[in-house]
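Left out: one protein chain. Kept in place: all the others.
This part shows subunit A:
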Amino acid sequence: LHRGILELRQGPSALGLCVSGCRSLSSLAELPEMHQMMRQTCRDYADRELGPIAGKLDKEHLFPAQQVRELGAMGVMAVEVPEALGGAGMDYLAYSLAVEEISRGCGSTGCVVSVNNSLYIGPILKFGTQKQKEQWITPFTTGEKVGCFALSEPGNGSDAGAASTLARQEGEEWVLNGTKAWITNSWDASATVIFATTDKSLKHKGISAFLVPMPHPGLSLGKKEDKLGIRATSTANLILEDCRIPLGNMLGSRGSGFKIAMQTLDSGRIGIASQALGIAQAALDCAADYAHKRTAFGAPIGKLQAVQFKLADMAVAVESARLLTWKAAMLKDAKKPFTKEAAMAKLAASEAATFCGHQSIQVLGGMGYVTDMPAERHYRDARITEIYEGTSEIQRLVIAGQLLKEYAS
């Protein structure tokens, strides 16, 4: 009946007081008070409302519509959006904390939050006109509607510059034709930011971004993919057959689509890194709790060095990825370049998630392999974080590219 009020402090990420508003790197050790409060409210929500149903959502492939509405009411579906447009008006560090805590409760729900915030609202906030923002962002802040981001195609994922989806102008309309693949939220979305080639001869400089409502004539959805993890989210193809939209639905200027996509993914990486952190932390929590309770060889298995080493390695992986993620978010908030740091964060966090998912099952042994414990779900949810929004291989290319630029004489 009664919720326990006394909670163990959890190391450097524990809630403690700090001068509010400090944005320097010293605040990596302790977050400002507002961010701590925000983190706590998301954690409370995840523990009470998401944790208990995450297994069911996964097993039955159920989109968490009610939870998304509740998160919308809390401001979590539009963290960075200014209050005037219906958002929470907070910064990217706050957004990262929110996604991590939500993902810790349910990896799928964290994904929905991240896609809506970073991939759908993100580019419209940055490149949209005031009218586009009011039309395409405000209704998507409440949790009543979510958006999606359509860049990948069956023929190109990492090779984003080769968009074969075409857009031609006919009078006062754009006509879109082509197929997009692997689109998260597709079956639950009410709009999409979609990328199509307007000038084939210009190669990647001939790609433009468009806003398309869903459902819409000429736009149909492929079958829902049957995925390994994040099964409460829908993933499917978007098929465009003479899909007509008004000229005013172009986002940004003609030919700037690739730039919009790349910048959107830069920020989106911080969101996915945060999602991966949440999943990694959940896996670590599960393993550490089990290590206290399970006895073997006459004592809790947490007494065995083999188990201790695993837990230590997991904790280091999560905490270092977390600091990279916070740093990337803080650089973005300070309007400093953050491409390299965001890629580093996404790479580190996603590899930490798969590592922790794997080791968590190992600590649980046979119990880790069955659905009675959440370890197997964390293992499956973690895997996608190394793939979407830029594979780990692409992240390494981005990091190396930035790094070599720094050393060029």
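The working rule: a contact is a pair of C-beta atoms (placed from the backbone, for glycine too) under 8 Å apart; a residue touches a chain by one contact, two chains touch by 3 or more; residues count from 1.
The definition used in the following text is that contacts and distances are computed from a predicted model.
When the listed names "RCC1 domain containing 1", "Myotubularin-related protein 9", "Dynein light chain Tctex-type 3" or "Electron transfer flavoprotein subunit beta" are checked against UniProt, the chain not shown comes out as "Electron transfer flavoprotein subunit beta".
Although one chain is not drawn, the whole complex shows that of A:Gly75, A:Gly110, A:Pro123 or A:Gly302 it is A:Gly75 that touches it. The residue from A:Leu31, A:Ala54 or A:Met90 that touches the chain not shown here is A:Met90. By the touch criterion stated above, the residues of subunit A touching the omitted chain are 1-9, 14-15, 17, 20, 33-34, 36-38, 40-41, 44-45, 70, 73-76, 79, 83, 88-90, 94, 98.
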